[in-house]
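A single protein chain has been removed from this complex, and every other one stays in its place.
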C-alpha cells in the first residue's frame, strides 16, 4: 500500500496537528497532554456530566472524530491499534469534569480496561466522580452467555450519541450511565472482513484473507472471526449479518431500530449502500422498522476491506437521544 | 479487490435503493426518472433558483451526497465514471425549477457537456430558464491559458456550496450563476494518484502506478497527470501540491482561503490529516490564512489511492456562502 | 444486384449492428483500457443490447434507427449516448420519408449524420475519435457515389475508408476525450470510439450489401 505519511512510527504525532487545525472550531488539545483532545463546548452553558472516551488510533472517525458538541467531551488518543495511556485518560476526565461527574464510555479491550482502571484510581483521589460503561456489542467475539468478554465495535458510536445526548439534556451521572449502558445493551454488531490492513510501523499485513473468501465476525483490529467462508455477494453478506445480529438479541417484529453500517476502511461507501439496500429489505421482512440509519465510514480499521452492521433497538429515551443534535468533526446532526 | 456487490454491471441500480432509504429524510428519486435524485426541500419556503448537478457514479459523495437543503436540488446519476443521460438532466431541471430558473453546475467532461447541452435544448422549449457553470478547477489538466479545457474536480463541491447558498439567500438566476462562476474561478485543485481503481464491470485496473512512484495531476477517473515521480512523503506531496495550486492563480499573502483536502477513495482520512498538517503550515508560510477547511473523502474515484488539494480564494460574498448552513447526506453544516 | 433496398422491414440491419457491438464488447473495453477508462465496451453494449430488445424486428430501417437513437440518448448517457444517438437520429430523420433507399439518399444522410456528430462533439478529424472513422467513411461513400459507382461499391469504399480511418487513429495523439490527457503517450494505441464506429460501419456495409444482393 502506498501511503501519505512521513515517518511510519510517527503517524499519530503527524496526524494530530492537521486534525486539530482543520477542526479548531470544535476541538483542541489539552494544554497538559497532547494526546487528550477536548471539545470546545466543554464549560459552555450549564454544568453537565462529562463524556470521555478513547482508544487506539487507526479507526477514524473513532475516536477523535466524535469529540464535540453533545457527544464526547474529551478523547484519549492511543498509538495505532493500541490503548491510550492512563495519563491521557486521566487528563480527559479532568478536562471533561465540570463538577457533575464524568462518564467514561469505552470499548472492551484489555489495554483500555487497564489504562482506564489506572486513570480512575488516580482521578478519584482528586475527588472527581467517575463511572464507566464498557461497550461489548460485537456478537462474534464471544457467545451470548459471555457478553463481558465481547469486544466493543461500531456500536460505540451509538453509545456515545446516546450518552452525550442524555448528558446534554441535563441528566445526572447515574442517568447518563444508565442511558449509555442501555444503549449498548440494546446494540449488536457484526463485521465481515474482505482484506487485511497493515500497521505502517510493522509494514506487513498482520493477517490474511484469501481472495475468494471472507471472514465473518472479524474484529476491527483484524481479530479473527467465527468463520471463513467463500466470498458471497452483497445480498448474501447482508442476509448473514442480519441473521447473526437479530438472532443474538431478539430484535423482532414491531421493533424500531437504528441501523449503522460502516465500511472498515477500504470498502467504498457506494458498496456499503448496495449492502444497505438488502439490509433494509431483510429487516422489513422481519417486521423491524428502521427509525434512522447511518451508512458510511463510521468506525474503520486503517485500510481494511469489509463492512460492519450494527443494530440498536430503540425505546422512547434512546429515540430522543438519537434525534438529539450534535456537532463534531465526523458527525453533524441538526 | 474483494467487493461488496451483487452484479458488477448493476452497481448503480443496486446502490440507489440503499442510498435513498438511508437518506429518505433528505432526498427522493423523481417519479419520472429513477436516475434523478431530488432534494426533499425543493418547493419548501419561497420559490428560489434551482441548483442542478450530475455526473458519473463512483465519486461518492459526489454527486448525490450533496443533494439536499441549500446545496444541490437535483442530481442526475450516471453509470460508473460515465455521464448521466440527457433525459436525467432534463428531469433534474424540471424538478428543481420553481419558476425562478435553474442553474446547472457541473464539471467539464465531454459527456456531461453534451448531455447537458441536449437537456437544455429540450427544457428550454418548455419555457424553463436555465444557465450553466462548468467547473474547471484542475490545474493539471491543461495550461492556464486554456482553462476551458480543464476538468472539474473536487472544487465542484465548493461551487455547489456557494451556488446553493446564494440561491437560498434569494439570489436571482443571474446572481446565482455569477456567484457559482466566481466560486469556481477562484478555485484551483490538483490530485496525486498512488494506486489505481477498477471499474467492476471491466474487472481490471484501467491504469497502473508503479509502487514507489506517484502520479502528480491525476484526474479522478485516472486520467494521467502531468508527471510521474518517485513517491514522496506526505510533506513532499503537500509542498508540491501547494506550489502547483498557488502558482496557477496568484493566491498570495493576505488572502483568505477555504482548503478542501479529499482522499481519492483508498487513502485513509488519518493520512489526509498528515498531509493537511503540512498544507496548513505551507500556507501559513506564504501568508495565506485558512478561513475554513474540509478534510475527508469529499470527492472520490472508487477505490483509487491518493489525495487532492483544493483552494478557494474568498471575498465577502463567498465567505458568506461558505458559512451558510446545509443539510445533505454527505455534508451537514450548522 | 439491386441499387436500392426497402426501408420497410429492414430493422434487421440495425439488429445486426446491435449484435456486432455485443460481440465486440470485450475488445472495445480492452482498447479503451489502454488509454481511456476501459468501459467503452460496457457502455456500448448496454445501449445496443437494450435497443435490440426494444426494436420490432419487422419495423423499418429508419424506425429501428430511431429506437436505437432514443435508447442511446435517453438511457445510456456517457459520451457515446449523445454522440451515437445524434448520429443515428440524424440518419433516421433523413431516411424516414423514403420507402426505398438508394445510394444517393444514403450517402447524403450519412454525410448529415457525420456532420451532426462533429457539431455536437466538437471533434474534428485528427482528434483521435470516432470522427476519424465516420467522416472519411461518409466522404468515401459520397465520392464513390458521385463518380457513379453502384450502391454496393459505394458501401465497399465506405468500409475501406472506415477501416483505414480506424487504423489511422493508432498514430494520432488524442486531442479530445479522456485519452487527450495522455498527450504523446496516447500515440501507438487505437482509439476506442473509432473502433466501435468501424464495427458499426463494417456491419452496416455488409448488411446493406446483402440486401442489395437480394
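Miscellaneous remarks
Just so it is clear, A, B and C label the chains in written order, and each chain counts residues from 1 on its own.
Note that a residue touches a chain if its C-beta (ideal position, glycine included) is under 8 Å from a C-beta of that chain, and two chains touch if they have at least 3 such contacts.
Only a predicted model underlies this, so the values are computations on that prediction, with no experimental measurement involved.
Across the complete structure, the visible chains that the omitted chain touches are A.
Annotation: of A:118, A:169 or A:231, A:118 touches the absent chain (contact as defined above). From the options A:16, A:62, A:80 or A:134, the residue with contact to the unseen chain in the full assembly is A:80.
Listed residues A:45, A:211 or A:224: the one in touch with the omitted chain is A:224.
Checked against the full complex, the one of A:123, A:199, A:258 or A:314 touching the unshown chain is A:199.
In the full complex, subunit A touches the hidden chain at residues 9, 56, 78-88, 110-111, 114-115, 117-118, 141, 199, 201-202, 204, 206, 219, 221-224.
In this text, only the chains that are shown with their structure count from here on.
Seen from the C-alpha centroid of subunit A, the farthest chain centroid is that of C. Centre-to-centre spacing of subunit B and subunit C amounts to 33 Å, using the average Cα coordinate of each chain.
Once the centre of each chain is set as its mean CA position, subunit A and subunit C turn out to be 55 Å apart. Subunit A and subunit B have CA centres that are 29 Å apart. For subunit B, residues touching at least two other chains: there are none. The multi-chain contact residues of subunit C, meaning those touching 2 or more other chains, do not exist; every residue touches at most one other chain.
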